[in-house]
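With one protein chain removed, the remaining protein chains of the complex are shown where they sit.
Chain nomenclature is as follows: A, B and C, assigned in order of appearance, with residue numbering initiated at 1 for each chain independently.
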Amino acid sequence: MTAVELPAPRRNTLGVVLRARELGIVIALGLLVAVTAISNPRFLSGQSIRDILLNTAILAVLAVGQAVVVITRNIDLSVGSVLGLSAFTVGTLLQNNPGTPVVLALLVGAAVGGVCGVLNGVLVRYGRIPALVVTLGTLYVVRGVTYFWAGGSQINADELPQGFLDFGNATLLGVPYLVLISLLVLVVTAVVLRNYRTGRELYAMGSSPQAAQLAGILVGRRTVGAFLVSGALAGVAGVLFAARFGTIDAAAGTGLELNVVAAVVVGGVAVFGGSGTVWGAALGALLLTTIGSALAVLEINQFWQQAIVGGLILLAIGADRLVAVRVAAGLKKRGSHVS
Amino acid sequence: MAALLRVRGVSKSFGAVAAVRDVSFDLYGGEAHALVGENGAGKSTIVKMLAGVHRPDAGTLELDGTALALTGPADAKAAGIAVIYQEPTLFPDLSVAENIAMGRQPLGRFNTIDRAAMVAQAARLFTRLGVSIDPNRPARGLSIADQQLVEIAKALSVDARVVVMDEPTAALTGVEVERLFAVARSLRDDGAALLFISHRFEEITALCERVTIMRDGKHVSTDLLADTSVDEMVRRMVGRDLDALFPKQDVEPGATVLRIQGLTRDPVFKDISFEVKAGEIVALAGLVGSGRSEVVQSIFGVDPRDAGTVEVLGKTLKPKNPKQAMAAGVALVPEDRRQQGLVMELSIERNVTLPRSRSLSQLGFLTGNSERRSAKEWTERLKTKYGRLSDEVGTLSGGNQQKVVLAKWLATGPRVLIVDEPTRGIDVGTKAEVHRLMSSLAAEGVAVLMVSSELPEVLGMADRVLVMREGRLVAELSRAEATEESVMFAATGQEATV
Amino acid sequence: MSAELTETTRAGRLANWNVAIIAITVIVLIIAAASVDSFGTGQNFGFLVLDLLPIALVALPMTLVIVTGEIDLSVASTLGLSSAVMGYLWNANQPIETIIPICLLLGAVLGAVNGFFVTVLGLPSLAVTIGTLALYRGLAFVVLGDGAVADFPAVYTDWVTGTIGSTPIPNVLIVIVVLAAVFGVVLHATPIGRAVFAVGAGEQAARFAGIRPGRLKFWLYVASGVIAGLAGVLWTLRYSSARADNGAGLELAVVAAVLLGGVSIFGGKGALPGVIAGVVLLGSLQNALRLSDVSNEALNVVTGVLLIASVLGPNLLKRRT
Partner (left out) sequence: GTTKSSTEGQQSKAPENTAGKADPNAPLKEGLKIAYLPKQLNNPYTDVEVGGGKVAVEEIKGTYKLVGPNDASASSQVSYINTLIQQQQNVIVVAANDPNAVCPSLNQARKAGIKVVTFDSDASKTCRDAFINQATTQGIGESLVKMASELAGGSGEIAVLSATPNATNQNSWIEVMKTELAKPENAKLKLVKIAYGNDDDQKSFTEAQGLLQTYPNLKVIVSPTTVGIAAASRYVSSSSYKGKVAITGLGLPNQMRQYVKDGTVKKFALWNPADIGYLAAYAGAAMSSGQITGAEGEKFKAGKLGEYTVGADGEIVLGPPTEFTAENIDKFDF
């Protein structure tokens, strides 16, 4: 056998193309902000930006968790309900023990969500039930449990310790804690997904479940793990929700699941798993939130808001498809040849 | 010498199907061991037990004399058993390098993945295999042959002591097979044990020293290859004597049935023109990836075309309209049985009657009776083995699945039968039946167009051989002109090395 | 060997969720009629049918869509937009006899938009219909704002809420039965139905058998839109109130009912009788629990648990063999 001359490993041009997907969101975001700011400069005021970031923080945390699950070719529709349960649990805890430190509250929220996540993961993996079915089921169950528990009670801001409410608004060097927490979540998840074996295995599972099994990936553990992350992050988001809004009842977070999935989809995470990044998901969350605020500022009839969000989702997945087709065409031309 | 891996009395059942029953054989370090048997004999099931995918119902595996309890593929990998599965198992979204390294990616600082090292490793493996695939490209879009090559690189990357290959060559051509064998021999010479599964005897005799034969899930014999003949092996596999293979009868060709003119689809194939007459079997030969499948898929209308015409009995077919092609009497037995040939989750009867559900209906309604009757008739004609007609077709062995595909298309009463790799992954017995069938169809006046990568099959069956190279029709050889050398020369554009 | 065989076949039959769900539904109906006061009355039967009308209708095309391996989450929004347009046109003094066909046509167009994105552009239906879920609902609000339009003609509203003659059988049951029969026959006894299953279980193989999956799916989305439009009309007439938020959140209930009825979310498997049973089961449980003063919350939990159990049960049975 003769030695073969390999083409010098090319710079990862494909990766660049694929990343253009996220670039697209950034550009869309930039345009939106520019247009809005021109029509009303107060849109760029510190308070306004802070508000947008605060509102994004919660959705972004949820979207990061959702992205992890979607990458494994699953979906978690129970996040809104889990957020509600976590928010109510933590609210009750703080109501009864006003001295509870915020960190503990976050941990409790994460634990509550984590338990729900593990339940989802176990049912998906070991019950062999499609994730859509399981999490649609737990969406109902968890919400029902929260209603049972909460009944008509509502936890108001004045029943929560001031320290906790401050945490919802306080800043570190001008950046709100909530935003810092969601950034931390985002960076850690992104690094794990990109640079650690565990993360790559999640992509592998989403890309081809059978192959993942045959490759010796501990599919069960990883599936449960992905749902655990999604659940725990929904739990954390519940605590952030409680701190941000101060009023918690059994309906907290109702219907949020579709927003979260929308953010993830807009962010370029393929619903069939295997591709996409949490950066994209977080950008998707930021874009959706910014649209909401911009429409209010631009005085566009708020009734248009939902329609515009819907149109945007279609646009985003359409653009995604266009890129994918281009890339695929490029790949076909690059088959191997035995030399 | 002590056996490296011992398979001792393993059994495995799936529901009521006993796939493997009490099979024992030994693998020695430094030997290449063939495992042969008819479709559904249980070969792949043995492979999956060695890989830790299935756990044996009974019996044990021993590595170096100690019992091996595999709870999953990870265990097998850890024990040094590398497996190339019958079906490619790649991650389409991940890069080729990552596919190869999955689970064992080289680590750098803080246990993060060292991408550069990972790519370099893949590049080294490809060099060793003598192929040029960009390690950075995603696996999506690789041709079947390239996918198989990546699988092989994957198995090589583990430095395994036992390498199991379940029909690794089914999608490869001569050159690639030779390259694979070179690597396999070097592994063997380094002391690894090779378990090699193939339906092609010339490959088995070229590579292996010993052969284990299975039939109906049971172990029949394990011998030195030097001590047995191919005929003997075949007899043991099928449990009876076989007629000669490739029994194409001579038929006086009739009128032209299929006429292709200037068929083009950039960049896959260009300006393809040929004719097939009634009673003729025309083979479309060429290297893997030369565009043959795409040509026939375009003729049938499942793939688009940029230019050119397709005529059946003087009627011009519209592009992208398989329904019209079917109505005109064209049938296509596609190359990828699992994806294109069958709906794996549907029952046998539904699969057999799927293209004819309209003609089987009464006033547009189907009760299921006419379908069942027709499916029974055709599966019996093709001697398909199955439990019940309502079983999912996916539970059948590869060969029986192929028979269902054939039944499905023969039942449409085609005037033009296009078969793409009709005997890929099919055992000798079934192969002979398929050949006999094609031959008798030709005798009945059907025009047969056959895509095949197996030269003996091409030479034995075809009245005429068309050869494609890089998307173009480069040669047309009559039966007399067609030899191994002439076909390979046309296909590669150079003197054959095989 | 033979003992083993009979055991597997019996398990196979039990594992056939379609049969199980019908049995469970019948049992629940019997228990409810026997133990819940006034569950079995004719009037209550009428209320029950009216309550499950929209879910039953929308679940029919949804079953076919899911069997092809796709999903349509936009149905409830289509219903809402149909209702909003109905209100808008009624306010604009259009005759109801024109409005109703327009609403059905609108449903067809909305369905075709879904179909276009899914089949022509090849986008994943989950993502597409989450997008149109927001888009159509948003448009409904654009059309009608947050207002409500009432005063629909009594002849129509009375027909929708009325019964056949003096029997307790509601008029709308005719609509449900006829449409269920049509969809059932199409799915289970026509070449189209065979194609639906084939596409869901193996799209490429279906294409190689001469089926056009794109075209099939496109028309299923159109059907889904038309039925959702019809459901919007009936909804509006039943409550005599056209509102943009009509039917909000219904999509999850419909999907739940279809899955409960034994349809595989991955496509290729399912049967319409099971789906009808799933719809009736959810509806009658809700009705009976409410009559027994069990709170809404309990129903949430029951729905969720049933949904999971509907897949888990057969899986466990299969696993044991």
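Keep this in mind: contacts are C-beta pairs under 8 Å (C-beta built on N, C-alpha and C of every residue); 3 or more make two chains touch, one makes a residue touch a chain.
None of these values were measured; they are calculated from a predicted model.
For the omitted chain, the shown partners it touches in the full complex are A, C. Screening A:Ala250, A:Val271, A:Leu286 or A:Ala307 for touch with the missing chain picks out A:Ala250. Considering the whole complex, the residue from A:Ser48, A:Thr92, A:Thr198 or A:Gln213 that touches the absent chain is A:Ser48.
Summary of contacts with the chain left out: across C:Thr119, C:Ser224 or C:Ser240, the touching residue is C:Ser240. Think of the hidden chain as still there; on chain A it touches residues 40, 42-43, 45, 47-48, 51, 55, 147, 150-154, 156-158, 165, 168-169, 245-247, 249-251, 254, 292-293, 296-297, 299, 302. Against the chain not shown here, chain C presents residues 37-38, 41, 43-44, 47, 51, 90-91, 93-98, 145-148, 150-158, 161, 235, 239-241, 243, 245-249, 286-287, 290-291, 293, 296-297.
Everything that follows uses one rule, which is that only the chains that are shown with their structure count from here on.
For chain C, the chain with the farthest CA centroid is B.
Separation between the centroids of chain A and chain B, computed from CA atoms only, is 43 Å.
Chain centres here are Cα averages; for chain A and chain C they lie 30 Å apart. Residue positions 270 of chain A each touch two or more of the other chains. In the complex of the two chains, the chain C residues touching chain B come out as 4-5, 8, 185, 189-191, 193-195, 197-198, 201-202, 204-212, 268-269, 321. Contacts from chain A toward chain B in the complex involve residues 1-4, 6-7, 9-10, 12, 14-15, 191, 195-197, 200-201, 203-204, 206-208, 210-218, 270, 273-275, 328, 331-339. For chain B in complex with chain C, the touching residues are 15-16, 300, 302, 322-323, 325-326, 332, 334, 336, 339-346, 350, 353-355, 357-358, 361, 364-367, 408.
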